[in-house]
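A single protein chain has been removed from this complex, and every other one stays in its place.
Residue numbering begins at 1 within each chain, and the chains themselves are lettered A, B and C in the order written.
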Amino acid sequence: MIATLSLLPSRWRALPHARRWGAGLLLALLAVAWLLPLAMPLDPARQDLMNILAAPSLAEPLGTDHLGRSQLARMAAAIRLSTGMALVSVLSAALPGVLLGVLAGWRGGWTDRALGLVADCVLALPGLLLVLLLAAIAPGQFWALYVGIALVLWVEYFRVVRATTRSLAASPQLQASRLLGFGHGYLLRRHLWPALAPAVSTLAAFGAANAILAIAALGFVSIGLEPPTAELGLMMTELLPYYREAPWIILQPIAVLFLLVLGCQLLAGREPQ
Amino acid sequence: MNRLTSLLLGRLLQAGLVAWGVGTLTFLLTRALPGDMAYRIAAGRYGYENVDRDAAEAVARELSLGGSPLGDYLYWLGDLARLDLGHSLVSGESVWSEVRHQLGHSLGLALVAVLLALLIGPPLGMLAGLRRDGWLDRANLLGAVLLRSLPSFVIGLLLIMVFSVGLGWFPAAGHGGAAHVWLPALALALGLAAVSTRVARNAMAGVARSPFYAFARTKGLSSWIAFRRHGLRNAGVPVVAYLGVQLVYLIEGVVVVESLFAWPGIGHALVHALVARDVPMVQGTALAMGLLFVALNTLVDLTCLLIDPRRRQA
Amino acid sequence: MFVRWLRATALTVGLIAAPSLQAAAADDRLDVVAPWEINSLDPSRAGHVFLRMQVAETLVDTDHEGRLVPGLAERWDTSADGRRWRFTLRDGVRFHDGSPLTAEAAVKALRRAAARPGMLSQAPIEAIEADGPAVVLRLSRPYALLPALLAHSSTQVLAPAAFDDDGDTVAVIGTGPYAVTSLQTPQRLTVERFDDYWGEPASIEQASYLAAPRGETRALMAQSGDADIVFTLDPASRLRLARQPNLTLATTPLPRTVTVKLNAAHPALADTSTRRALSLAVNRQGIARGVMRTPEAAANQLFPPALADWHRHEPATPARDLAAARALLDDQGWTLGDDGIRTRDGRRLALTLTTFADRPELPIIATALQDQWRELGVEVSVNVGNASEIPAGHHDGSLEMGLMARNYGLVPDPLATLREDFGPEGGDWGAMNWSDPRLTALLESLTETPPGEARRDQAHAAAELLDAALPVIPVAWYQQTAAVNARLDGFSLDPLERSYRLTELSWSET
């Protein structure tokens, strides 16, 4: 799903080595999340209070959590929910960011300065205030948290897209295409988007991870808790107290997030500038 | 010098807009939030044990909630304009004194964290950038990705277990002596360093491949002098510029690290104020954090001007 | 040459850290860490911290067994009709600023406490006056619990200089064995021994209080020696700290019960048998062992053993009886749907359980109950919000079920809290849309009967009534825990959580 974002006309063979690893890693994660429940009946909410924090065994490959629930089931559900919500957050940050960035870079002049000022102000507002305002308006809704987080993250897309668009707007390739009689749509599709795609997909990769970590931070100050749903960020907070008693438990959500970030990072191929 | 004045004017305008934004947002907070505010404030004041109807009614009378929205809004902005932030509904102290006290602690923590981040991130990043795709570069990438996927409270816990419980070098939490600032600042710094190290690595890799760096070497300068006189400064510009954007993570990290290390900072206060719907306090802390962010960004802009003389003439 | 650069940075970091090494180890100050923040100086808001740190004192005190003993008041007596109380103050007591304790100061403190939300406002007080060395309180009707209310932290007596002219508290000048040296709200308080204290002075010179909301942080501070005493350990850390050589662990049952408050007006919760079914479906053993990590925390009745008069010994712990619970619901006409949730004439048996995260174990218990009631066929959605949502929901009728930890030891005698919770129109933290005339009568007569055999029989009768009707379902009892550094002697836990008993502590010679 992150892979589709890059939109580069590249077939699997053409993907350089690192990106193939990245795409493979992401597909593996998603496969586990979506295919596992089909293979074996898993109930992320079924508890067994007599068998809490059990070590990984054949019966329970990932052990049980502090309420005796199957960690395998919860991890699969958590991956599904978190990657889905991260995608919501990334899209709700990328769409306004890219559109406003192109507008600012293209028009220049006072639109550029006005949008730049708005972006700087949103960046200066404590993100936490925005997220909590949204979380309070729609209590118990996960999407509200993720959209709240996106309210802060769109500025990063805006800045990168504006810089690229501004440099391209004055370039000979655009002037030539305009002279040849092509309209704005064509210029966007042929010239602008391929130049923006790698930068945007890199930011998307890191945006997804930041969204999940932000949920973990919110869960740490006990906002957005919604038992019994399994969410990567919140699991890190819930399983934190058992870091000495059952260290493998809290490592699982962190390892999944690490693989997710590494996968996106390799896939995007470039770090955010 | 008009570049400098236009920059400062821009930042002043931004500060004004941030103040207006915070004022409006917190005003919305008072009006739009479901859940009875009076009850939450009473719970915040007297502890949830002895909150009951008459306690909540006493608070409601005191706040005189209600009245026409627009009138209140203008009245609210009027207060803000006069920098009269009112009194915290929970502790009764004047918001300004509470914020100054907490802002001082948070500012200290944030500055030490940024300093540590600058000491850890960019040097390692630049070393990795000099020898592209060497073992240090790969380790740097993996380390940065690992740190970016660890929530700051897990980093904090690991630090306490190693440096405080294990080695006993630093106190685990709380504040008081100078030694108390190190672990929370390091927990914040590692998060920031993970980002700045990759920015420094890319900048250095670009500079190392540039023609002026090659010419500095073929002129006869040793690799150390070439790095010190040409590499450091050219790679420094993007690192310092990226610092401005990075502060967003600093503010978010402060909230978690402060509550983990029991540090009386502003992030911690903002969370409590929001949960207890102590709106004047929310406005005071949010305003302080916003203006802190604008001030740090202005600092970053000035450093960029210092490092990059081209910007002065442009 | 880069190595030179890295060595230089490592050196500077080491230099700055060096002086801090000694500071942490050798200070002889008693460091106390607890989860509760000091959000104000006002006795009615943060009085509990100043009482526990023995900075301020109340007219009536309690001994190790929880019985009322003279505090700042030497003795007290009541008029024949029980409506006029006279508390004679101890003489020769000085405030920390040297000013003497006068009846006027005590009257001023009590009037402030009665005017603000808190326990004293429960009593039907008509007037409070000073009469020579004594304080006189006139009531509109007899109220035997008055001495118990005067043991509550909100009634602590501060010096006149502690308040500015419009009544706000500007300094905490008490009469306790320790005086405040520095106070940084909301986190930190440092105190030192008050030499001319009226009682026997403390042996430890300096002490400090730090509020650390996170359980993990407190546990690690105990382990690293930064904190000498840590209160309220989270279950997971408790097991680990028990194995630490330099720490001893103290636990004591608390008169606090985790209960589920039910809205008896809700169609599904109106009849007793449904409430009984819900109670039978709760796996109390699992929650006690799995979540609270103390098997004896399983609550078979509302009142824990710590409340000697009210706790009934006979009923064995009701093991989970899912079959009986299902049978009860079947009799009520709740037929099991194909999705495993019961329905009755078109309505699903779906309820919302509201709880809060100020006490970290409550959301976990809520999740456990959610699954256990799902096995019974009841769909429960958990809403983790702010603590005030339960009293707010009680008044606007929107609350369906509320999971909370009710402290019946707010005042040495639980009767005051019970009259508030189970009165004719219920209580914010007690029954909702449920009342029983027999219980109301019992609670009324209990206020007049002096302590003794007759009082205990009435208490047991009231307890039986509550356990039968189940306006609130008891789930688990609380344990107060503390980790104490081995270099301290004479530590004991106060079951009423009124005092940290710092004066009884001393550095061990080892």
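Following the convention adopted for this analysis, a residue touches a chain if its C-beta (ideal position, glycine included) is under 8 Å from a C-beta of that chain, and two chains touch if they have at least 3 such contacts.
Keep in mind that, in the parts below, contacts and distances are computed from a predicted model.
Asker: Missing chain, UniProt name, options "Peptide/nickel transport system ATP-binding protein", "Sarcosine oxidase gamma subunit", "Nucleoside ABC transporter membrane protein" or "NADH-quinone oxidoreductase subunit K": which is it?
Answerer: "Peptide/nickel transport system ATP-binding protein"
Asker: From the touch rule at the top of the page, work out which displayed chains the omitted chain touches.
Answerer: Result: the unshown chain touches A, B.
Asker: Using the document's definition of touch, tell me which of B:T197, B:N234, B:S259 or B:T298 contacts the absent chain.
Answerer: B:N234
Asker: Could I get the residues of chain A that touch the absent chain, sorted low to high?
Answerer: Within chain A, the residues touching the omitted chain are 8-9, 163, 166, 171-173, 175-177, 179-182, 186, 190-191, 194-195.
Asker: So which bits of chain B touch the chain we can't see?
Answerer: Where chain B meets the chain not shown: residues 210-212, 214-222, 225, 229-230, 233-234, 237, 307-310, 313-314.
The criterion applied here is as follows: only the chains that are shown with their structure count from here on.
Asker: How would one label the connectivity among the chains shown: line, ring, star, complete, or other?
Answerer: complete
Asker: Between A-B and B-C, which chain pair is linked by more C-beta pairs in contact?
Answerer: B-C
Asker: Roughly how far is chain A from chain C, going centre to centre by Cα mean, in whole Å?
Answerer: 42
Asker: Using mean CA coordinates as chain centres, what's the chain A-chain B distance in Å?
Answerer: Spacing between the chain centres: roughly 22 Å.
Asker: At what distance in angstrom does the C-alpha mean of chain C lie from that of chain B?
Answerer: So the centre of chain B lies 36 Å away from the centre of chain C.
Asker: Which chain C residues reach two or more other chains?
Answerer: Expected reply: 216, 385.
Asker: Among the residues of chain A, which are close enough to touch at least two other chains?
Answerer: 139, 240, 243
Asker: Which residues of chain A touch chain C in their complex?
Answerer: 45-47, 49-50, 52, 66-68, 139-140, 222, 225-228, 238, 240-245
Asker: Write out the stretch or stretches of chain B touching chain A in their complex.
Answerer: 10, 13-14, 17-18, 21-22, 25-26, 28-29, 32-35, 141-142, 145-146, 148-154, 157, 198-199, 201-202, 238, 245, 248-249, 251-253, 255-256, 259-260, 267, 270-271, 274-275, 282, 286, 289-290, 293-294, 297
Asker: Going by the contact rule at the top, pick out the chain C residues touching chain B in the complex.
Answerer: 1-2, 5-6, 9, 13, 16-17, 19-21, 23-25, 33, 37, 39-40, 42, 44-45, 48, 116-119, 121, 168, 184-188, 208, 210-214, 216-217, 220-221, 223-226, 356, 358, 385-389, 391-392, 395-396, 407, 410, 420, 427-429
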